[in-house]
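Handing you this structure, nothing more for now.
The complex appears here minus one protein chain, its other protein chains still in place.
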Amino acid sequence: MILAYLPYAIAAWVFLWGLYGIVTSKNLVHQVVCVAILQTSTYVLLLAIGYKVGGTAPIFADIPVGTVVVDPLVQALMLTDIVVEAAVMALLLSMVVKANELAGTVDPEELRFLTG
Amino acid sequence: MSSRTRTAFFLCSAAGLVFVFACGIRDLPPLGDYRGPYGNVVTQVAVYERHTTDVVNAINYDYRAFDTLGEEFIFFASVLGVLLLFRPTQEEDKNGKRESKLEDALPISDTLRVSMQAMVGIMIVFGVYIASHGQLTPGGGFQGGVILASAPLVVYLSGNVKTFEAIISSPLVKLAECGGAAGYAAIGTAALLFGAHFLTNIVPLGTTGDLFSSGTIAVISAVVGMEIAGGFVLLMQNYLREIIEERLRESQ
Amino acid sequence: MRLLQWVILLLVAAVAPAVVLSRDPKSQVVTLSFYGLLCALMFFIFQAPDVALSQITIGAVMLPLMIMLALTKMRRQNLRREREGKK
Partner (left out) sequence: MTTTVIPLPIAVSLIVAAFLAFAGKGIGRRACDLLAVATAAANLWMTASILHGTWLQPQVYWFGNWWPRSGGVALGISFVVDTFGAALALLVSLLTLAGLIFSWRIFEDTENHFQPLMLIFMAAMCGFSYTGDLFNLFVFFELMSVSAFALCGLKTLEPAPLQGAYNFAIVNTIGAFMIVMGIGLLYARTGALNFAQVGRSLGTHADALVLLAFLLMVVGYLAKAAIVPFHFWLADAHAVAPSPVCVLFSGVMVELGIYAVARIYWTIFAGALGGHEHELRLILTIMASITAVLGAVMCYAEHHLKRLLAFSTIAHSGLMLIGIGLLSPGPLAGFVLYVLSHGVIKGGLFLCAGILLHRFQKIGEDHLHGCGRGMWFTAALFILGAWGLVGAPPFATLLGEHFVSHSAEAVHQHWLVYIFIFAEVLTSAAVLRIAFRIFFGWGQPAPSDKSSRIEEKAETEQSHERTPAAMFLPAAVLILLGIAITFFPQIRNTATDSAHEFTNQGAYARSVLENVQITSTHERQSENLSSSMVHSCIALAISVLLALSTVFREKLGRAVSFTRSLELGNSWLRGAHSGHPGDYVAWLSFGTAVVGLAFLLWLH
């Protein structure tokens, strides 16, 4: 029975690890990767929510309408989510690269232009 | 905060978060019993209403196409942002002038080069296939676009730096990106001219299972493919421009 | 099928911390793309082929590629800075 909640627990687990990575990161590139990990937790959650026991993929190319399929909506949401991830990652990475070009470091401890 | 206090501080709050999550998760339905109406209704009606077999794409490109419009522009905006961040300063422009007369610098075995070029063809075909069959099989404009975008990269790996430069710096790339993005919004607006609501299907639906079925879904999927492919090529260009210049310069 | 689901879920749960804990970006990129593949596999096993496809293209290929390119670009920036520092 506890197994039935394992996917949600794993989503939370991945989420917290992502947060941990971001908080303790010593390198902005590493931090950006941790953000990506953090996002995968949302995939796990959505996937588990939309799953139906014995359901097949919601593609009626060779199965009749009415067969048990998993929920297509969460998959649509995940597709959007993945594009968002790609976009945000590209932007964050180029910020990091530019910061390295201008400041010569990607260690958040040394990037202290905004304090007080 | 010093890094140790920060970690300790975070771990304390993480403990709280664990508790909160645990309480919430207990009330979720167990894995595999999805109840909600949305999925059940849409899987019943989508095939008849939209003449498509891939319900996920029916949702992405029609029922909730407006979300996808926003999503495409998220990607578009981030590409714009990257271009803005890496906009060339004056001296980089000078380098740009110089780079034209440089030679290919990557020694690479001909067999590899040939096979790579064959691969480029395969990837383009595959990308177009994925993008055009979205309404029937898994895939669609987005996935196809990404595959298409990685074709020029293989050209680069196969050593034709010049060809690669020619591809990624041609205005067609940007035209594909912007045209794709604008096209999506335009398709939506076109429906208004027919007195329908935004993003309503105005193209004949065709017969389910055909390549040219499902009306706007196919069209939108195509423009999305254009935008994504162009966008990723632009992203790569921004990372690779300098690298290529420097590599060629070092090779002299 | 059921067993496969548990295995893949546990694999994902195990690899995610590994990616976070590999502090050196260069090695991290490898683990990240492996993790991306695992996620794609998970989507496939949970009957989400569309998502699996885009996850392969993005999470396992494009994202690690972008990071690689970024790292290369940064390495070159630092090299150039050192050279100018010497002059």
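The chains carry the letters A, B and C, assigned in the order they are written, with residues numbered from 1 in each.
In this text, a residue touches a chain if its C-beta (ideal position, glycine included) is under 8 Å from a C-beta of that chain, and two chains touch if they have at least 3 such contacts.
All values derive from a computational prediction rather than experimental measurement.
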Revision key, fill the gap. Of the chains on display, those the missing one touches are A, B
Study note, to complete from the structure: Missing-chain contact among B:157, B:178 or B:205 belongs to B:178
Exercise for review: Provide the residue numbers of chain A that touch the chain removed from this figure.
Suggested key: 11, 15, 19, 22-25, 28, 31, 35, 38-39, 41-42, 45-46, 49, 73-74, 77, 80-81, 84, 87-88, 91-92, 95-96, 98-99, 102-103, 108-109, 111-116
**Study point:** On chain B, residues whose C-beta touches the chain left out of the figure
**Key:** 1, 3, 6, 9-10, 12-17, 19-21, 23-29, 34-42, 45, 62-67, 69-71, 73-74, 76-78, 80-81, 83-85, 87, 174-175, 177-179, 181-182, 185-186, 188-189, 192, 196-201
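The definition used in the following text is that only the chains that are shown with their structure count from here on.
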Study note, to complete from the structure: More contacting C-beta pairs: A-B or B-C? The answer is A-B
Review point. Roughly how many whole angstrom separate the Cα centroids of chain A and chain C?
Key: 11
Revision key, fill the gap. Residues of chain A that touch two or more other chains sit at 3, 6-7, 20, 26, 48, 51, 55, 57-59, 69-70, 75, 79, 83, 86, 90, 94, 97
Review point. Which residues does chain C have that touch at least 2 chains other than itself?
Key: 49-51, 54, 58, 62, 66, 70, 73
Revision key, fill the gap. Chain B contacts chain A in the complex at 3, 6-7, 10, 14, 17-18, 21-22, 25-26, 28, 30-34, 36, 38-39, 42-44, 46-48, 53-56, 58-60, 64, 67-68, 71-72, 74-75, 77-79, 81-82, 85-86, 136-138, 142, 209, 235, 238-239
Review point. Any idea which chain C residues touch chain B in the complex?
Key: 49-54, 57-58, 61-62, 65-66, 69-70, 72-73, 76, 80
Review point. Which residues of chain B touch chain C in the complex?
Key: 54, 56-57, 130, 138-140, 142-143, 146-147, 149-150, 153, 232, 235-236, 239-240, 242-243, 246
